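Quick one: this structure, given as structure tokens, is what I'll be asking you about.
Removed from the display is one protein chain of the complex; every other protein chain stays in position.
Our next item is chain A:
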Amino acid sequence: MKNKYRLLIKSTLVLISILSLVSCSNEGNLNDLNETIFVRHKNADMPAYIKGNASEKVFLITLHGGPGGFGLGFVGTAFSKIEENYGVVYFDQRGSGLSQGSYSNEDISLDLMVEDVLALVKVMKLKFGNDSRFFLLGHSWGGTLGTATLLKDQSDFSGWIEVDGANNPSGLYDQYIETFTSTANTQIALGNSLEFWEWVLTSVAEVDPVSNKDDFFKLNSMSFELEATLQKDNFLNNPDNGSESDGIIFQYNLLTAFWNLSQIQYILVDEQCLFQTLDFTNQLPEITVPSLFISGEYDMVVPAVSAQRAFDNIGSDIKELRIFERSGHSPIASEPERFAEEVLRFMNENK
């Protein structure tokens, strides 16, 4: 009987030890952060995944694309390198990823989402101290949100990194027509995927020259097919090489995340028609923080001309434009080494 009790006590101790080891985390260790916190703001609870080396209290706050993308969608080769040097905050925006809350369609606006980002900064300051410094990085739709955030309040940011950012969403329609036509003509001249590029020219000719929602969505969905063809014909690196999307599949309940994506896209893009109305070009001179614009040369989703125009119009004294020759809409994943190098250099110079 005694032996049985001893065995039971031993098993319990072993189990407790295993559970203690498993539950060990990097919380509280600034050199190797791995924390998840939530920001509650105006009826939404939004997760912020804080990772990396924040020993200098320098953080890169990332804004995902979409609208409705995943904060952890950035995770991969490039961001692993950035995390070795700085803290990185991956943020699920309102109505995106695993954000939750309770509000109406009418409550949602770009301005509210901007306030959410500024609320995140306030939380980070409370948690890590007022001496913390922040860089803001926005990819695609994150470029729209980031630009709007800086226009509202840029005082807390040491720098702005726009990656294939849609700072002029209403201009995308014309850019699609121009870029698709010129790319198709170039590829036809080179003799690549002739049938496909002929179809592109025909399809572009069929759209209304005046911007409208239906044709915008048609062109937007075509843009991904164009990039896939360019990748097939070896103009682009495979973006799967630098991403770790497999790893995040288990972190996001995909049913929830995709339902969130469809809802927020419907509200912002269909109901509020943000992509038909927004244009920050004339306000860009108001942004004066150091800025780095990165774009893939073959970006068909937000063509590189967007980055060029933003670079030309931004009010910052310190501004850089980097075009990644082997990339489309995802230079983070298709040229991860160069991407990390450019971002780290920019942060080192401006922190």
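Note that contacts are C-beta pairs under 8 Å (C-beta built on N, C-alpha and C of every residue); 3 or more make two chains touch, one makes a residue touch a chain; residues count from 1.
The working rule: contacts and distances are computed from a predicted model.
Looking at the choices "NADH-quinone oxidoreductase subunit J", "Leucine-binding protein domain-containing protein", "ABC transporter permease subunit" or "Outer membrane beta-barrel protein", the name in the UniProt record of the chain not drawn here is "Outer membrane beta-barrel protein". Contact with the chain not shown here comes from a single listed residue; of A:30, A:110, A:123 or A:201, that residue is A:123. From the set A:40, A:152 or A:345, the residue in touch with the chain omitted from the display is A:40, counting the whole complex. The chain not displayed touches chain A at residues 35-41, 44-45, 47, 92, 94-95, 98-105, 107-108, 119, 122-123, 126-127, 249-256, 259-260, 263-264, 267.
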